[in-house]
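One chain of protein is taken out of this complex; the other chains stay put.
Chain lettering (A and B) follows the sequence in which the chains are written, and residue indices restart at 1 in each chain.
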Amino acid sequence: MSAPQISLTVAFDVNGKSCARHNVEARRTLADFLREDMSLTGTHLGCEHGACGACTVLIDGAPARSCLTLAAQANGTQITTVEGLAHGAVLHPLQRAFKEKHALQCGFCTPGFLVAAAALLSENPDPTELQVREYLSGNICRCTGYQFIIAAVLAAAAEINGKAGSNV
Amino acid sequence: MLFGTRQTRGEDDRLIQGKGRYVDDIKLPGMLHVALVRSEAARAHVKVDVEAARSAPGVRAVFVATDLPASAKILPDCHPNPVLRNPRGPQVLADGVVRYVGEPIVAIVAESRYLAEDAAELVSVEYNLLPAVVDLERAMSDESRRVHEDLQSNLAARIPVSCGDTDKAFADAACIVRERLQIQRGAGQAMETRGIVAHWDPHAERMVVWNVSQVPFVHRTAIANALQLSENSVQVLNPDVGGGFGYKGLTYVEDLLIPVIARQLEVPIKWIEDRREHLIAAYHERTQLHDMEIATTADGVILGIRGKFLCDAGAYTPWGPVVPLLTAVNIPGPYKVPNYKVECDLVYTNTVPIAPVRGAGRPQACYVSERLLDAVARKLNIDGAELRRRNLIQAHEYPYDVGFISRDGTRRTYDSGNVPALLERALEMIEYDKHKARQKDYAAQGRHIGIGLACCVEDTGLGPFEEVGMTVELDGSVTVRMGTPSQGQGQRTAFAQIVADQLAVPFDKIKVLAGNTDNVRYSIGTFASRAGIVTGSAVLNASKQLRERALKIAGTLLQASPDDLTLEDGGVVRKDGGKLGRAMSLSDIVHTSLGESGAPLPLRDLGPGMSTVASFSPPTNTFATGCHAALVEVDPRTCKVSILKYVAVEDFGTMINPMIVDGQVIGGVGLGIGNAFLEKVVYDDSGQILTGTFMDYLVATTMDVPHVHIDYLATPSPLNPLGMKGAGQGGTIPVPAALSAAVEDALRDYGLRLRHVPFSESDIFAALQTARTGAAA
Partner (left out) sequence: MKPPAFAYAAPETVAECLALKAAHGEEARFIAGGQSLMPLLNLRMVRPAVVIDLGKVRDLAYWRREGDDIAIGAMLRQRRLEQDKELATALPLLAEAVQQIGHPATRSRGTIVGSLCHADPAAELPVCALLLKAQLVLSSTKGRRTMAAEDFLTDALSTSIKDDELVEQVRIQTGRKGTGYAFMELARRHGDFALISVAALVAGTAGRVAIGGLGAAPLAFDLQAGDIAGEAQRIAQSLEPPNDLHATADYRRALAQTLIERALAKAAERSKT
């Protein structure tokens, strides 16, 4: 398939389900594809130039800005969105910690933070506060001042590691 | 009791699973998408050719100014004020002349946003450029350049505020300090941009509009007027809204434009503002230039403050003179200023209009008064904390008559407070004495560490009223309806906490509905730290009415005196613990009082059901207060600032949910840190905006906002039944002042003076060079 095409078939796994769509415009971003074509509106568009992190998803387990990725580039990959973090009715420890620690207010940036934090904890299950801050520095939140987001990520890490509650 | 507890939020379960519904998540069958062509010039006469765009793929309509009805050409003045001598409303679509970069000129309606943007590129706009008015001072001096050619000058409003006799105060003063202090332009920049979905429902014969408004009732009126419909033919709904910060509490031209298009085409229309549009065209705030002076005794006791300042209005006045008016009345802050005189000129420039952004004129006021105090402390060689102690209004002096008329037309009177106690607590938490004593040791180690303090007041809980509807449903659950929507403040949780206590109903059986103009009859909206107080008090009033009614109905049914009864666990019990004739839940009460279909109403005197509408009208503002302290370290070579510790001590009166209030404070500090160091909208001399992306307009990240240490001391407000004060903006207001003082203190040996915010590393470097040259001269 090397002749350049204006539209093409896009096929990948999203949250464990395979999906395929035909006649997807080559220019369509992964974010728009997920939101519009897959109705996965948990992924939010905050800036569309890669500077806010609201649209963060996992591509083959690695965090990525879905506004800076073409749907076509994601062909053949496994995508995880915020909708895929919970296992059925069981929330991800991060999701529970975000609620417990008041890590969200308006909730618009929250999916991006959750997905990025999930990537962090899968790479580094026991991060320091500074490591959490560095890892999440590409995600902007205008409501919380971040403090409770950091606390929630550390609390979730503690839970995953079977430690007693975090004191942050 | 849930009131006063750290109840986790009922809002969160959906939002953490990606199940929120924001305006861009709304999809309607047949919906079309709008992209706007915006002005690329700050001031120009324009000619537009849209023919190529009309025939572009997927384009269904193109709107220019002449396509709009007369009722929808100019945005009405939503905040009329007599001092606004020359109001000018924004053009819904520019009609022959543009006055700022970003002003909308053409609306493209297409099958997708992609296609709409493609067509927008085909619109040809011919600009006949005129010299732009950008610089504030020049705008007032150079009469040849006027933003509005029909006006004699660029003056939009002149705002005087005064009390006492400043001439005498300054004549008698032992110490006078003058400063020129500037706050530069910033923006709200919620993570969700603005967006609108509008749909003409031919069956209901109504215009249904989903938008991100903080003031849906204001928008309903504006849309009805634009469409020449009755208000009952317009419904405004707010889905989840991704942050408001004040500037979503205003009306924008798109709020009229999109419904007009939907009405004309009779098709659902969506417009989602992109971040670039949000940066260049959503209202900004903060630009003010102050020439102020303070007079004190030799001991540093304030005799008077006087001066003038300029406020940049931008090109239009959609929200009147509110921002500079708030600065003018807030400069005295929590200090005793017996003689005060300030005059502000609100000035048109060829830039985006300004409107309140979180803090709304008060960060400027706090910056002015605190910077003047720091200058006095330096001149008289008095410790900054001690100087503040000498000037703060003392606890026993509340209620305190400030001496002039406030924003709401009443005599400005601080209802309650104890700022001296806030100051002492902040000093203790930041370990003021310890660090001050060690400053010489730090210097010897080559470390430059400083402390800054700032105290503030915030007028909160504005009138005139809010209304709340409340119903106990047949199953005993409670529905609360209100007109003040949430933009993330957790109102559904906080208001349910009030209801839960009054009606003894579990938290999760209470549903709070907001963001729908069909919910209540009248409403003002969520802004100026008012919803918690005004709506919250209305929620209390409605809950109390239903509680009283439940006991009255139960008393009648149980042949007991209502005074002997109370509510517990969703039902009626005897206060003395004695047994009732029969168990009676709220559900039983509703069932019984509603009667059976077809039969006469059982309790004819009491009427049917358990439902009420209540309102609350505060007599005037209640004043929240705060004191912030910052400990910073500065590298004098790179000029990089590190915040070592940040303390916020706040008095928000009684708090419904301290967890939510913590979030407000820390988030507010985060914006304040941006205002101090990072957030700056920049225009060049031709009026081009240089900060059109998030790579240029910088907001604070996880690496910029430190852990904020918070404490509260409450002086409950006497002006509302729960003793609350607003908490939405107190976190932001003192931050630029406190951080400026801390950085100056850290580099005091270099003679650093900071006279504007935000200040970057580069700005500190320049100020150090100025200090060096000044010292050498």
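Basically, a contact is a pair of C-beta atoms (placed from the backbone, for glycine too) under 8 Å apart; a residue touches a chain by one contact, two chains touch by 3 or more.
Computed from a predicted structure; not experimentally measured.
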item	value
Contact partner of the left-out chain, one of B:Y114, B:Y127, B:F465 or B:Y750	B:Y114
Sole contact to the chain not displayed, among A:F12, A:F33, A:F108 or A:Y135	A:Y135
Touching residues (missing chain, whole complex) on chain B	113-114, 117-118, 121, 274-276, 637-640, 678, 680, 682, 690-691, 693, 695-696, 698, 700-701, 703-704, 760-762, 765-766, 769
Chain A, residues in touch with the chain not shown (by the definition above)	1-6, 8, 25-27, 29, 32, 48-50, 53, 56, 59, 62-65, 67-70, 72-73, 75-76, 116, 119-120, 123, 134-135, 137-139
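Criterion: only the chains that are shown with their structure count from here on.
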item	value
Chain A and chain B, separation of their C-alpha mean positions in angstrom	29
Residue numbers on chain B that touch chain A, as the complex places them	8-9, 11-13, 15-22, 24-25, 27, 114, 188-193, 240-245, 274-276, 487-490, 659-660, 662-663, 666-671, 693-695, 699, 701-703, 705, 707-708, 731
Chain A - residues contacting chain B, complex	25, 27-28, 35, 39-49, 51-52, 54, 81-83, 85-86, 91, 95, 98-100, 102, 104-111, 114, 132-134, 136-150
